[in-house]
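Okay, structure first, notes after.
Only a single protein chain was left out; the remaining protein chains are all shown in position.
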Amino acid sequence: MQLNVGILGATGYAGAELTRILLGHPQTAEIHLSSVSFEGESIEAVYPNFLGNTEKIIGGLKKAEDVIESADVVFASLPHGVGEDFAKTCVEKSKAFIDLSADFRFGADEPTFAAWYGKGYRHPELRRRSAYGLPELNREAARRLAASGAVIIGNPGCYPTAATLGAMPALARDLAGNGAIIVDAASGVTGGGRASARAYHYPECADNVSPYKVGCHRHTPEISRNFAAISGEIRPVIFTPHLAPVNRGILATIYIPLADAYAPSPALPPKETAPRPPSKEISANAEEIHAIYTEFYKGEPFVRILPFGAAASTNQVRQSNYCDISIHLDQSGSTLIIASAIDNMVKGAAGQAVQNMNIIFGFEENAGLTAIPALF
Amino acid sequence: MQLNVGILGATGYAGAELTRILLGHPQTAEIHLSSVSFEGESIEAVYPNFLGNTEKIIGGLKKAEDVIESADVVFASLPHGVGEDFAKTCVEKSKAFIDLSADFRFGADEPTFAAWYGKGYRHPELRRRSAYGLPELNREAARRLAASGAVIIGNPGCYPTAATLGAMPALARDLAGNGAIIVDAASGVTGGGRASARAYHYPECADNVSPYKVGCHRHTPEISRNFAAISGEIRPVIFTPHLAPVNRGILATIYIPLADAYAPSPALPPKETAPRPPSKEISANAEEIHAIYTEFYKGEPFVRILPFGAAASTNQVRQSNYCDISIHLDQSGSTLIIASAIDNMVKGAAGQAVQNMNIIFGFEENAGLTAIPALF
Amino acid sequence: MQLNVGILGATGYAGAELTRILLGHPQTAEIHLSSVSFEGESIEAVYPNFLGNTEKIIGGLKKAEDVIESADVVFASLPHGVGEDFAKTCVEKSKAFIDLSADFRFGADEPTFAAWYGKGYRHPELRRRSAYGLPELNREAARRLAASGAVIIGNPGCYPTAATLGAMPALARDLAGNGAIIVDAASGVTGGGRASARAYHYPECADNVSPYKVGCHRHTPEISRNFAAISGEIRPVIFTPHLAPVNRGILATIYIPLADAYAPSPALPPKETAPRPPSKEISANAEEIHAIYTEFYKGEPFVRILPFGAAASTNQVRQSNYCDISIHLDQSGSTLIIASAIDNMVKGAAGQAVQNMNIIFGFEENAGLTAIPALF
Partner (left out) sequence: MQLNVGILGATGYAGAELTRILLGHPQTAEIHLSSVSFEGESIEAVYPNFLGNTEKIIGGLKKAEDVIESADVVFASLPHGVGEDFAKTCVEKSKAFIDLSADFRFGADEPTFAAWYGKGYRHPELRRRSAYGLPELNREAARRLAASGAVIIGNPGCYPTAATLGAMPALARDLAGNGAIIVDAASGVTGGGRASARAYHYPECADNVSPYKVGCHRHTPEISRNFAAISGEIRPVIFTPHLAPVNRGILATIYIPLADAYAPSPALPPKETAPRPPSKEISANAEEIHAIYTEFYKGEPFVRILPFGAAASTNQVRQSNYCDISIHLDQSGSTLIIASAIDNMVKGAAGQAVQNMNIIFGFEENAGLTAIPALF
């Protein structure tokens, strides 16, 4: 099967990355692009990197309505709150709608969405046709919806993707004890989009590391809901994003208090002046947890549990749809420390969106997503 | 008073930074440099940036013994375990010895040192003349020792400096409740020194973020001891260092569970599906804690509490001896989140060593350390 | 046709890039890898980015002899002077040998090779079976050799690739007048390989630009020979390489004095105090030259002449086999200024080597090389 695909908001970074991936996808026929800012121009005028690769792209940058008209599946990379009308049109016309904004990430939980995004839903009823699009968590829901008619996918946020994949086996396999889970994460600058701003001005963010939106980032409730969906329990989540001087990538370091069964006894270190290096018992516990993670993600095409002893790093997933995960314990053995790395533009946005398309259309899940990361 | 100063290990990054700062220090007369790797060469052959600025430097790179002979105060930037004999010589000759290795950071607590550094002390008795050199914590101890004869300063590690300054007011003012304190930190690549290694090879660490030595970094016990020294209580400390693609700088993000008095009641978020954005009450709590921090560091020349609402960033302290601290709460108000930024080569190494020299010789504490950071 | 391919020196950067490209090539069956430094290990132990993508790779890192035995075509990414014996073996066994070192770039001109590389050929007679592998210049020679038996390809240097493609139309179409052609170029740090060295230590080359090997870089005679091969004339070539803080990419800025026919009359600016901005006549000349370049490279799959007015940049070709070229004139109109950008690891090394394989085996010239650059 060959699809005609449409991309709304093709000239933002996520839109351009969607364009790049879909141009190389074996099941795309025509590609239609919309842009408000650059309507009427060609995509290669806005992104010269596409020069010579635009055969599949039909016409220049068009109106959203025209793109929807021509497409079997529509990707929307628009500001939050802007795409609901387009989603409605797609549902009415039985076209799949894969939304990279937050509009469909919260399903029926409009109060949480409204509390963090400042307004309610425009068409609440659309959530009956929507699924949260983290395949490793929710693949079957998307498939089921697709089987029964038009489907809307709420493609996850970048940080929630890294955080949820990193914590999922611990939560699903009851490794986590009580207490807050802390997600401390760093993102590359493409996460801020293509619009110019002081914070993303080269001399201000090169050679610099800094946290932002501490205690109030909108991805916090999405992470929290995912954790609850996995473990069936609501537990406190603390999330701190940082900006790091890399183009692409998210590295999430996740601190999960271990359940008693996995922590050494006593769970607290002995009352010495200072902690000791990790004991052999603790190291053995870590290996056991590593085995649980490996087993949990067996068969997943895009999650790689790194060999025990290695640490996840963003350059090992750059330009790929992988999520790399490494497993560690603190020296006392009472806290599980997970490092989870993704390319924020691929698994954290465009790649995952294409993975969702593959799932709902029954393609190979990695179709168009076989790029091997390059390290350097 | 003018001092003749000596630097052992002048050709490592910390040694070179000491050289740079001491060349501009108003109370240095002669500067004597040692290097094992480059003995006999000139410092500007090894660091061309010094060209034209070497008037105070006497001779080329010399043997450590010759440097000690000529100096009133000796800085040692040597591998752990190498400098104790030199320290002994200095004590015998009544010269101050400021050590940038870990050898004198643990005082009488040889077991902790031995557990983490793999060997015991060579001259344990020297610890009677040594003080831990974090001035904001321990300034008076250094002064007292200096007043009574030769003094050895155990200059703190870079991460412990950022972590301890960030957590100190919370620990000293009883803001911290029970539970582990988590220090999640990123360092620039100069922290790895000048010796070539795969991990610091440009194409492997540019455009990359990655944790390392998770659960087993040697700065963990130093941080833990500092926290205990401040609060009088031993509590679990979890420390995860990361490597970020910046030249200089440490950004430590510190998670401290709040004592009940400062947390909202109930301390846990309400049983909703997902957390809500921070309430006004929580924001008011944060401002109160901000005021406590501001008051705590009043008069400290090198600690800057950023205005409420700002976030610490490494580029605002680059090439300066400042520690910038910003105060935040998580959305539930139950965890204090501190961002603490230093230049790892200055406040995290050479600058703090010079600050210690200033203290023990009774100079202005900021003598030679008045450089204003440049942001870009 | 499916090929079994071998890579000698698979753990250097060019070898790893060859591995990555050949893993994704539709006509590769088995891939065999050799490494002296890591013999016996797996490729993903040395390059964790390959995790999960090694199905085609047969066994671990092996001896060169064993790799040759199993391969239909052998790529060699070895130090200069090391691969000739392997080339001989391949010729004897009628296997294609694609060499990324300088050994086969100079053909019968052993004196030039010896003068710059410090030793003569080990098996001079092999040059009867070798062709210089810049397809846009020499595609037919490679094809002809391949048609008549075993072929050795001397894959071009990275700088000569960018410089030659940038200057070729000017030299072939008699745009160039007398006088030296200056090639001023900047390279990313991967050009220095994976071996650790002070010059490539992150803190020494981050945030830094510097020339190196000025007036004595070994790519000078290769560039000079290419220019002579195109125009039939030997003219002075001046080449200055710089190191820039990017991972991948070469940007060559090429200054070519224009022949009288293309320069304004008089060729020199009027005797005013200072030059004036470019006139309309000069701008029209530039457009004419732009048209000549566009026509010259019509049909070439990997050369993109940028739209008139744009400037080549390394990020527009990153991870692709493209050479992007932009055309400019100085304000007086007497000197043609060409900017030529490639990814030094792809078109400057591994990608071009695969392009050569495609040519000699009659595959689509862009097989395995269809990656679209991402810009960010």
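A, B and C label the chains in the order they appear, each numbered from 1.
Here, a residue touches a chain if its C-beta (ideal position, glycine included) is under 8 Å from a C-beta of that chain, and two chains touch if they have at least 3 such contacts.
Being a predicted model, the structure only gives us computed values, none of them experimental.
Peer 1: Using the contact definition given at the top, list the shown chains touched by the missing chain.
Peer 2: Listed by label, the shown chains it touches are A, B, C.
Peer 1: Sort through C:6, C:48 or C:203 and give me the one touching the missing partner chain.
Peer 2: Of the listed residues, the one touching the omitted chain is C:203.
Peer 1: I'm checking contacts with the chain that's been left out. Which of C:18, C:323 or C:339 qualifies?
Peer 2: Per the contact definition at the top, the residue touching the missing chain is C:339.
Peer 1: Considering the complete complex, identify which of C:191, C:221 or C:301 is in touch with the unshown chain.
Peer 2: From the options C:191, C:221 or C:301, the contact with the absent chain belongs to C:221.
Peer 1: Kindly note down the residues of subunit A that lie in touch with the hidden chain.
Peer 2: Residues 13, 188-190, 194, 196-198, 200-203, 205-207, 245, 247 of subunit A touch the chain that is not shown.
Peer 1: I need the residue numbers on subunit C that touch the omitted chain, in ascending order.
Peer 2: So the residues of subunit C touching the unseen chain are 109, 111-112, 115-116, 179-180, 182, 184, 186, 203-204, 207-212, 214-216, 220-222, 224-225, 228, 234, 236-238, 240, 242, 244-249, 251, 253, 255, 268-269, 271-278, 311-315, 318, 326, 328-332, 334-335, 337, 339, 341, 375-376.
Peer 1: Please give every residue of subunit B in contact with the chain that is not shown.
Peer 2: 13, 16-17, 20, 23-24, 47-53, 190, 206-207, 247-248, 304, 306-307, 310, 315-317, 319, 322, 324, 345, 370-376
The rule we apply is simple: only the chains that are shown with their structure count from here on.
Peer 1: Kindly work out which chain lies most centrally, taking the average of its C-alpha atoms as its position.
Peer 2: A
Peer 1: Which one of the chains is farthest from subunit B, going by Cα centres?
Peer 2: C
Peer 1: Would you mind pulling out the distance in Å between where the CA atoms of subunit A average out and where those of subunit C do?
Peer 2: Once rounded, the distance between the two centres reads 37 Å.
Peer 1: Taking the mean of the C-alpha atoms as each chain's centre, how many Å separate subunit B from subunit C?
Peer 2: Those two chain centres are 47 Å apart.
Peer 1: Among the residues of subunit A, which are close enough to touch at least two other chains?
Peer 2: Within subunit A, residues 207, 247-248, 315, 375-376 contact more than one other chain.
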